[in-house]
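Let me give you the structure first, and then I'll get to my questions.
Only one protein chain is missing from this complex, and each of the others stays in its spot.
Presenting chain A:
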């Protein structure tokens, strides 16, 4: 985490709240959907960055949450994949209350640390738990968009096959994107013909489907706190330089 390693800082004036109009909502799983927003004059973003979303009630009460950006930079188009938080204050409204054509307030992009640049050439391992795959998917998409040959490995831990977000696109990407490998880990229930073990991600899985430490890969880990703690400890135990392990954590009440 040397300061010199920070890829860039946000320069300029205040991050403005902008009107973001919902243009499409795509179902991803029973409990997650991707919301596509049109945000005029969006300044662009790097994969891994997030936005703040603000909802305001009729009496002026408002609340904010952070969401990772799911798409690679694409003009005024910003996609957020929202996982329903049980009893949540914001996610149920985004998933069911907001209609196509409605606007909400968004500001960003935010974060200059948990970011992959298409000029980076180190091999990359992405390890996501649940909806922690969202910023990692932005990196996979940005790699594709840039025509990058940087070797990418994604290890995606989900509870059951039905919980895989971006399932169709991931199948397509692994077929079409040279140098992208994807491994799944199932914590509750695996597909019928699954050869591996079901359970929490283990060192053996990370060692088999990630990169050896001597290649000095860039490691990005995103998911719930317990998952991120476990995986980051595994990577350090495996011999990865802690400064090459970038983490992003979230939970029902977390970021």
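Everything below uses one rule, namely that a residue touches a chain if its C-beta (ideal position, glycine included) is under 8 Å from a C-beta of that chain, and two chains touch if they have at least 3 such contacts; residues count from 1.
Note that in this section contacts and distances are computed from a predicted model.
For the chain of the complex excluded from view, the name given in UniProt is "Molybdopterin-binding protein" [choices: "Putative spermidine/putrescine transport system permease protein", "Proton-conducting transporter membrane subunit", "Lipid II isoglutaminyl synthase (glutamine-hydrolyzing) subunit GatD" or "Molybdopterin-binding protein"]. Note on the undisplayed chain: of the listed residues A:63, A:121 or A:208, the one touching it is A:63.
Residue positions on chain A in contact with the hidden chain: 1-3, 6, 9-15, 17, 19, 52, 54-58, 60-66, 89, 93, 97-98, 102-105, 110-114, 225, 228-229, 232-233, 235-236, 242-243, 245-247, 249, 251-255, in rising order.
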